[in-house]
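Here the complex is missing a single protein chain, while all its other protein chains stay put.
After this line comes chain A, so read on.
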Amino acid sequence: MNIDPSQGNAAAFLHRYDGLAERLPGATIPAVRALRDAAAGTLRAGGLPSRRVEAWRYTDLAPMLRAEFREALTAVDGAVAMPVPRADRRAVFVDGRFRADLSSLDGLVAASLAEVIETVAGRLNTVASASQPMVTLNTLLFEDGLVLEVPEGVDAGRLELLSVASGETASTVHPRHLVRLGRGARLVLLETALSTAGARHLHNPVFEIEVAPEAKLTHVRVQRESASAYHLAHLGVRVEEGGTYDGFVLNAGGRISRSETHLALLGPRAAAHLNGAQLVAEGQLADMTTALDHAAPNCASRQTVKTVLAGRSRGVFQGKILVRREAQKTDGYQMNQALLLSEEAEIDSKPQLEIYADDVKCSHGATAGALDADSLFYLRARGIPADTARSMLVRAFLQEAVEVVEDEPARDALEEAVSAWWDQHGGVA
């Protein structure tokens, strides 16, 4: 590869953009082209964040920046092993490209971004901010994504969004998903990201999500990519009056995985759940970063994030809650807990509450520790072998994290991912 080092640490991505610019979707649409060129300018000037940037202090992207990726622009049309369906409808992306042949979107107002880009060009980077590094990177190279609209008053039921990395090629994919719920609409979006074992790809999805008044989106993300992959997700979410965003993120794969959500509660009585769990094993880093903006009165937010760490691994939780002066009667709750199963595991936890209103109820807490010795002894004193007892307590810790998800198929998907992780890593913790 002919990469110009004077272009900084994002040189490889910029080089790819230079080669692909004419072929990326929207290349002939001036507005899209302008966004991509601006992103290129930003990356050329400032690069991707190093650990000197506060928001990236605990998550070092250096291994990802040193990795060599290949193009994934050519659509793959071979057979791909699909997981068991958990909904009647599914939108399938293989190596970043929408696969109509594997998808079923009956009765939904949904399309591939690459196909409808003219109609949605004006919406790009309006919910997710181009100043966020992972949004910048995605803007530079997004090639496809799901555009989904749930019209006013419609309960669209459940939709699976599957992202599959098909082979061991170190591809990079940057999907851009636009999801919009009209007034009073409802949707359960169950997203699963998968790759074959050993795959070293980069998955950099960006979501722009709009929840209109009185609408409710349940968004469950199950990230189970290979332990050598890179997963850098950014979710921009806007919730209007009386609307609800009920989110859950499971980070269970990736050498480096970061899920960053920026959510704004923009009208009275809006609500947000930003729950999650992270399962981190030997050699992995998982990062859950959220920024919650209470911008209107009488809104509620709930956040419980649990991280289990085995082997030499690192976990990160950064949770910022901003309560603006006008956001009186805010009801906020944040809890993050880490269970360290090894002496060599590390968790960095940074809760951050910024409160400018004077009539609010906001509580937060953080714990980190090993399995509770009293609990372990209690189980063993009842005849339960030490290994089984440990397994029961770790599962209980995670069960508590997962049981907040009300949608049963989504909860099943999470429980299955948790079980699979524990079966693989429980013995070596």
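In this section, contacts are C-beta pairs under 8 Å (C-beta built on N, C-alpha and C of every residue); 3 or more make two chains touch, one makes a residue touch a chain; residues count from 1.
In the analysis below, contacts and distances are computed from a predicted model.
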TODO: Among "MoaD/ThiS family protein", "Iron(III) transport system substrate-binding protein", "ABC transporter permease" or "Fe-S cluster assembly ATPase SufC", go ahead and choose the protein name stored in UniProt for the chain not displayed.
DONE: "Fe-S cluster assembly ATPase SufC"
Open item on the list: Using the document's definition of touch, tell me which of A:57, A:320, A:380 or A:411 contacts the absent chain.
Closed with: A:380
Open item on the list: List every residue of chain A that touches the chain not included in the displayed model.
Closed with: 372-375, 377-386, 388-389, 392-393, 395-400, 403
